[in-house]
Structure formats: C-alpha cells, structure tokens
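Have a look at the structure that comes next, please.
Missing here is one protein chain; the remaining ones are kept as they sit in the complex.
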C-alpha cells in the first residue's frame, strides 16, 4: 500500500500577504477539491504528512515553524507555497523577513506564483506525494531517523 | 423551527454534477490575461537591463556582454512591471505558470550571435 | 467632501488637546510616527463622522511623551507599535508590551 | 458457534466500518458539491497511519489507547455473541474512559480540553444508551442480545421513541455535526483534534480502527431494533442500518456544531421525552 | 449449646472491647505504647469479627440471645441520660438552644417509658443473622483499617496544622467508641437498644466533627448534631408508638408485623425518617458535607463504614415493610432524587473530600432507593452496594488524606500529574475511583443489579434518576481520573511521606476492592443470598448470570494483561518522544509556552466544573426544598393514612 494515497496536510501561514494562504484554502473547496487525492487538511502537525507553508519567515514565526515541523511524524515533506515562501518574495528586503522557508527547515517542493494558483498548488502536492513514498522506502531501509528521544 | 434550511441545497448538490474541475486529469484553459510567467523574445532583446532594474524582486539578471537574459522563476511575482517597462516590447506575460520543483532554478535565454546567423 | 485637517500643537499640550477631542465625541482613528532628521513627527488622528482631525507635533529623539491610554484605552496598540518600531518613548501605557509587540530581531527598525 | 461469531465480527467489522466510512466521505463530499475521495480512501488512510512513525509525548499513551482498542473489540464481541446488553453498555463506557485517559495523560491543552468535552459527551448520551437497553428488556423480557434477536415481533414496534432517541445519540457517538465537539473529522475545530491531538502514527491508526469496530457495534444496536425471529428481518435490519448511517452523514452536513450546553440539554431532553415516555408507556402496558 | 456461648462471648467482646480500648487509648500518652495499643486492639477486633463469622456460619446462620436484660436496660438508661447531659453541656456552652430541645424531646420519652414500665416485653435483644455478619465485616475490617491508618495520619496532621490543639488521644479513642457503638447497633434487635447506640453515634460524630474546634468545625458539628438528634427524636417516637400502641419491642417483630397491621406504618415511617437523617439523604445532606472539616479518618469512618451506614442498615432491615406503600415511595423518591442531585452537585466540586462527600450522599441515595423498593433483587443490590461502597470509599478517603499530607492539598486540581509525583498513591486512588464507577468493579455490578431491580419493580422514575445520575457520576469520576494520569514532563517524584501503617491499610483496602470484584459471587452466595432467602422466605436466584460474571472476570484479566497486549499491538515499533502541541509555542518543556509578551508562561489545565449549571449556589437550595417537600408530604400521607 502506498503511503502517498493518503497525504494529510498541515497548513501554516508564515508571513504571507494572505494571497497564497486563501488559495491553499480554496484548494479544499468544491471547485478544486484536493480531497480527490485523499488530502485532508488536518490542522494538527502530529497527524500530518505534508507541511504546506505560505509566506516567508520572520523573526517571530521562525520558532513556530521549526516546532511544528519537529512535531510531524516521519516520513514528511515540506512544500513552500508562493514566492514569499520560496525566497521571501517582494518582502525579502524587509527588515523583519529572514527569507524563504528554507532558511529554517528543509524544503522539498517549491511552488512558485504570487499568488500561487490552485492548479499549481495541486501540482505541488502531487509532486510532494510522490516524495512521501520515496522517503518511506528510505525509512524502511533504515536510513531514516530512527527513534530518538528528544528531551 | 427552521432547522433544515440547507437541506435543499444539500440534496441538490448530491444529485447534480459536482463543481469540481478535474485538474490535472483535464487540463485547465486560462483566460488570456492570466499572468503566469514572463517570456522573452530573446532575439529582439537589446540587453538594456531596464527590466532588471525595475523588477521589484530582482528576479531578472541581464548580462550584456554574454548576451544573456536570465530570470529566477522562483523569485518572480508576475507583477508585469518588467513587461510594462521593456522599451523593445520583447517581454510578455503568458498564462502558463512555472511548474513546482524541488530546486529553485534560474532560466537563461541567450541570444545566438547575429553574425553566426548570417554565416 | 469631508475635511482632512492638520492641527499643529505643542507636545506639552498633547493630553489637553486629546481630551478636547474626547469631549467632542471624536473617535481615535490612528497614531502615526514619521522619522525626521533629528526626531519624530507624530500625528494623532481623530475622526468625527467623515472629518479627520490630525494633531501634529514634533519631538526630539530622546523626548518622552505621555500615553493617551487613560483617555483612549484603545491607543495602547498604536503606542506600543510606535514604541517598538520607532523607539519613541511613551510613558504609562495601560498595556505596555515593553518592546515585545512585534519582537523584531532588529530593535526599533525605523529609528 | 460463539467462536465463529467472534471471528466473523473481528474480521468483517473493519471492512464494513471502513467501507461505511468511505461512503460517508464520498456522499459527504457530494452533499457539498465536491467530487470527493475514492471510496477506499479510509483504508488508504489507515494503512498510511500504520506505516508512519508514532510520536508520543509520554510512555503511557499507547497503553491507554491499547486499552481503548481492546475493550471496544471486547464489547463488540460481547454484543455479537448475544451477551448482556447492559454489560455491553458498561464495557463500552470502560473503553471510552480509556480513550479519555489517553488524552488526559498527554497533558497538552487541546487534548485535555478535548477529554473534558469527551466526558461531557459521554454524560450526555449515557442515559439514552442505558434506557435503550432497558427498553429492549421490557419489550422482550431479556437483556441478552441473543434472546432479543429471537423475539417474535421486532422490538421497534414497542420502542419507537427509544429508536429515535438512539439515533439522536448516534450522532454524538459517530462524532457528527452538530455534536462533534470533542474531536472532529472536519479540519477546523477550536479543539484542534481534541482527544486525538497527541496521537499519531500507528497509535492513531488503532483509534481509527477501533472507531470502525465501534461503528459496526452501534449499527448492530440499530439493527437490533429491527430484527425478529424471521430470517428476512435481518435483511431489513441491514438496510435500516445503512439508511441510518447515511442519515447521519446527511445530518452531519446540515447543521452547525453546537455548544456543549446545547448538546447536553437537548440530548437529555430527548432522552427524557422520547426515551422516558416510551419507557413509561411500556411499563404501563406490559 | 457450647457453641452458642462462644458466639455470645464474641459478640460481647465486640460490643464491649472497643469501649475498653477507647478508655485505655484516651488515658495513654501519645507515643509508641499508644500506637501499639491501637494496632493490637484493631487486630483483636478484626480477628474476633472473622472468628464470629466463621463460627456463626457453621452454626447455621441466625441466632438470637438475651431474653432477660433488666440490669443492662437500667444501665443503658443511665448512660443515655448522661449523653443528654453532655449534649446539654455543649448546647449551653455554645448557646445552641435547639439541640437542648431536640435532645430532651428524644431521650426523655424513652426514659420515661422505661421507668414507667410501659415498654413492651419479650423478644430477644441480640440477633445475629447474615446481614449482621456482613455489617460486622464492614465495620470491623474497614473500621479497624481506618483506625490503623489514623495512627500515622494524625501525627502528620498535627505537623501540618500546628494551629490546632493536639488532642490525638481523644481523637483516636473516639474512633473506637464509634466502632463499639456500631457493633452495638448492629447486634441489637431491641429497638430501645438500637436507639441507645444510635444516639452514641450521633454524639460521637458531633465530637469528632468538632475536633479542631475552629468556628467552622463547631458550626458544622452542631449542624450534624441537630439533624441527627431530629432523626433520633423520630426514632424515639417510633419506639414509643410501637411499645405502647403495638406492644412490639424489637425490630424483627415490627417488620414481621407490618404485613398484617396497617398501624405498623407509623413506627416504620418514623424509623425510616430517622434512617434518612442518619444516612444524610436530602434534605439532611448538609451535615455530611460539613463533616469534611474533621481530620480525614473521621470522614472515612463516618462516611464509608459506620455512621451513615447505620441509616441504610436500618432501611435494609425495614425493607420488607417498605414494599408497596407510601413510606416505600417516600424512601425511594428521596433516595433516587438524592442519588441524582448529589451526583450533579459533585460535578462542581474541586475539593477532593467534598467530591467524596457528595458521592457518598449520592451512593447512599441509591442504597436507600433500593431498600425502599423492598423487593428481593433490590435488597440484594442495596446490600452489595453497601459493602462495595464502604471498601472503595474508605480507600478513597484514606488516599486523599495521604495525598493531602504529602502535597499539602486535597484539591483535585493539585493532584494533576500525581501518577508521576506519587505513583503509588495515585495507583491506589485510581483503583478506588475505578471501583466507584467502572465495570468490572464492584459498585457498577451493584448499580447494574439496582437497575434491573428498578425495572422489574416498574419504578420508571427511579430508572430515570438512575440513568441520569450514573451519567453524571461518570463525569466527575472521569475527570478526576484524568487529572491523576496526566504525565508532566520533568516533574519530580515527591517524597512519599506516607507512613508504614497508613500504607498497610491503603494496600489492604486496595486488595479488598480487587478481591471483592473477583469474589463477589462467592460473597453473595455465602452472605447475601441466605439473608435474602430468610428475609423474603424464598429461594434466591442470582441476579447476575454466570455468563455475565465470566465476561466481567475476563475484563478484569484483560486489564491485568493489558500492558502485554499493548506491546503486541504496537508491533514493538519504537515510538519517538516529542513535545506536546501547544499551537506552535511550546517552550520545549511541555509546561510553559511563549506568551503574548514574548515571555515564558506556565500552561495550566483545569478540569471543568460548570458552576453555572451544577454549582451549589444554583442547585443546592432547590434540591433541598424539593426533597423537604417530598418528605413532608409523603410522611404526612403515610402516617395520616395509617391512623
């Protein structure tokens, strides 16, 4: 059974302008309906497989993003949605923007666009889903992080 | 007691075709104005660098010496300012958007040397 | 068209003027700070119907001004913002975040 | 015979439960004008969860969840081999308390608040559950499921109010809107995921699986209202169960989530009116 | 015949020995000697009780003794007047005039009747049947364990509460007096004797509740006193009426006579009334809550094994005469309603002892209701409830007391994460709580039986009270349980200050809760069923069938082997520890988060109490008014109908 048949999402809005944010939400609504791919927007890192982040990273949400990422079980992939999440976008020169999501956690898929279109987000998710299977296989092969205690 | 106001819509939805666009099985046709990605008709470009100066995100680099024009697609916000400012009107905005990828690549257009062409 | 009036005042008469606004049933619209050469230009905007009255004064970099949260409690967000981003020193804000409203890495980026 | 029944339940229930969950999601999506996931999606989800790493916040969570799982299975077996209906109710409560404790043990805000709401839900539906069992007893003279299923007339003839009341609490038990307050299938809830917030990977998978077993058990109770000694009554019962399930999906999409006090008040009121009156009449005529 | 004498001697021992022990303890100085004395006395009591049971069962059940008791009667009269004098002393000292009135109104008529020779003759004064044995076991074993526990407890108590005067010898001796009185009460068959011991328990509880002599304690002790004296007054009128008008002197005869004689209703009503006050049924529930100011062993003794059990014991004895009449209706109504209302009220309480108090009231309500139904199944349920409740509840009281001495608080909120901080105590407490409401433990079995009994007797309203009440019960126990099992990272294990003696009784009680759960069919067969068949003159069929019992035993086994099964279920896969979800701002230690000012803030999770719905302010008054109304109206109807 493929793990990729049931990708559950965690969406966090970094320092976005809302544009990409609402497009992500729009993907779950009837016209785009990502549930066709088994996608469930869980809202809980501990249930999620895919971490969708919109917006860039600023000094306050840096820790939040890191923490949410650390609370997701393996295998997991990170999708940066929108130019802001890819590299800070139009705000990258702002004093409070550190850059794209990859400045704090590893990003697997970049979805460009300002705002990213729902179709593009779907493409991104589909690509991410394929990665999930690969990561699972790697995990089984023992390459993945073995159980470790964080305390 | 009105409790079932939504029942009509609900049942109507059940028995009619879902509103879902079956993307990606059925590709989407975009309106012509859709701002998807910037394209350069590189043969017309004179490498003046104006677009690169105007671009709010610094997505464009122009190398006059190498006659190359490159764009960081994962930085471009499709604002169209470059298109509007290009004196040669060689830039245009096309509906198709850049595909998601796992690397933030740069796309470079290089003009073939004109004399080569004549040769 | 509604009026858009700028009223120059002296920093010392701030509370007095704000109280006047309060008494004439104005609402607080916004407080804005602009960085000038050697200090700040502050505008306190009050609204009545569609009119906008802007109390305007400038202060030096190290000057302190009183909080108006006693008169307009909702000013606390504006005042904290100005304090955090510009470094304007405001005394006695009712809910004083002490510089943690925005928690920017770079302290008072507009200073 | 008993062993066979237990084996059948243990093997078939997850398939039926998962399949029903698939129907729920598909039809639910269609109610919303969406295409919806594949019918087998719940199974994909379950296998996915079993494949995933489990994150825990302490060492006792899996113990409690295990308790929940095992006692749900136990309850189901007890029901389907024809055991005592009251004991079924009590065992179900025990199972739920295990789940509640799993949530509490995590000492995490949303999971703990979810557990309080879960307890509240139990408090809301428990009276109706017990009354239903009592109703069956008065109508058929036995608490044993086996005997009830062999009665000459379908118990629903005596228990229309109870049936309604039971369907009402079924909405709570299936965690459907308007009563999905302690945890919800829908993404957005003020409790995040409530009691399951801190569960993940195969521990969460166990909960999902247990829910399917429980769903089948509860539908079994719905069916118990219908069956009698005639063989064909079982077919009708199966149809009624399916209808009841779809009805819950329909209701799920028809209501906002209510607050806990409305839930408690309305459920107790329905219990008192539908269940109580039914009981009263039943004792008077019997 | 020789055996009879042995039994009689044992009974005498049980009735007299505790008083003697009490006297010695009162005189002893605090220290090893006194402690040893208490341990020995407790041991003697338990041993005697067990011996009594064995020999009595061998002797074939019911025996009665002492037909001639002139001397003793006179002795009792004197003591009784002495008790009245004591009440007068306290009443005058604290200016509570009402107690003078009530005490006099209760005691004087009985004394006058005796002195005037109007009391009915005949009948045995002492009776031992299976119910007596059950009560003996409860009072003897649970009571003795509480006394053992009290030895250690009271030392710590005074360490923590230096503001109170240390009168521990008095305190401990009172516990023994109490036990003695209870033995007296359950062995007696003669109404006047029962009344005598009844009044001793009233006075003892008064003294124990007032132990700390704070204003609150004094107030509460007087509340307990007047309410119980009021009940006592009812009792004394019942004696008067049955002696003078009916010429019946003992309880068994009274119950037996009820079948044929309508007038018997009158004393039965009055006795039931007395029983309701003693077992703290609404509207008299408030004395029991007030009694929580006393040191925990008092609460445990009063509320689990003795005092309140005297009330329901009397009701169980009266059960056959309650069936199918207005008194029965009154008792079931009050009991059922109390069960429901008290469990709702318990929801809003956060003080551990208060929750226990409300739950006690509530459970007694259930026993009361069962007794009131008066049918054989119901009495079966009532008797088992009585036993299970005594064991589980005393365990809970004692563990709360132990937690209080270790952590300084008995608030449930402060028991957050007890499983990490005091694992052993938490485990004991969890067993106790499970014993109160979860299958397959004791209380639930008896609730189950009660439910069946109610349905069979077609008491629809009782069924309704029971289903709603047990749902609320679930809530307040459940949330307590949740508090205990929370695992907080990096919290340290507290120093376990529980003393050996305390642990000894805690573990014994824990063992008893579990053992009873396994052995209850045996217990029922040996003690309860013979008692019922005698009371109702029928053979008794077990209410809970063999297959159900097997299922429950299976459940118990499953709980025991759960850890193993869980290991199998998770396929031995290793779990990864992470911090808990706190909306993304967990500070990394699971107990603090980054707050709105960017600072560290401690998270805190409180249980729900829903004061707006179930608070005392909201519910208590209406419940008391309603219960009073039910009681007054039905009593008037019952007595009026009989006369």
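Order of writing sets the labels: A, B, C, D and E. Residues in every chain begin at 1.
The definition used in the following text is that contacts are C-beta pairs under 8 Å (C-beta built on N, C-alpha and C of every residue); 3 or more make two chains touch, one makes a residue touch a chain.
In this section, contacts and distances are computed from a predicted model.
One subunit of the complex is not drawn; among "Formate hydrogenlyase subunit 5", "Arabinose import ATP-binding protein AraG", "Anti-sigma F factor antagonist" or "ABC transporter permease", its UniProt record names it "Formate hydrogenlyase subunit 5".
Among the displayed chains, contact with the absent chain in the complete complex occurs for A, B, C, D, E. Across E:414, E:456 or E:616, the residue that sits in touch with the chain not pictured is E:414.
Checked against the full complex, the candidates A:7, A:38 or A:56 give a single residue touching the omitted chain, namely A:56. In the full complex, chain C touches the hidden chain at residues 1-2, 4, 25, 27-30, 32, 34-35, 43, 45, 49-50, 52, 54, 72-74, 76-77, 85, 95, 101-104, 109-110.
Where chain B meets the omitted chain, the residues involved are 1-3, 5-6, 8-10, 13, 19, 30-31, 33-35, 54, 56, 77-81, 84, 93.
For chain A, the residues in touch with the chain missing from this view are 12-23, 25-26, 29-31, 41-45, 55-56, 58, 60-61, 64, 68, 89-91, 93-97, 114-115, 117-118.
As a convention for this text, only the chains that are shown with their structure count from here on.
The fewest steps needed to get from chain C to chain E, moving only between touching chains, is 1. Shared contact partners of chain A and chain B, listed by label, are D. Most remote chain with respect to chain E, judged by CA-atom centres, is B.
Central chain assignment: D. Criterion: smallest distance from chain C-alpha mean to the mean of all protein C-alpha atoms. Distance from the chain B centre to the chain D centre is 51 Å, each centre being the mean of its Cα atoms.
Annotation for chain B: residues 18-20, 22 touch two or more other chains.
Looking at chain A, residues 30, 33, 36, 44, 46, 71, 73, 147 sit in touch with two or more other chains. Of all possible chain pairs, the ones that touch are A-B, A-C, A-D, A-E, B-D, C-E, D-E. Contacts from chain E toward chain A in the complex involve residues 489, 574-579, 581, 584-586, 594.
Those residues of chain C that touch chain A in the complex are listed here as 102-106, 109.
Within the complex formed with chain C, the chain A residues making contact are 59-60, 95-96, 98.
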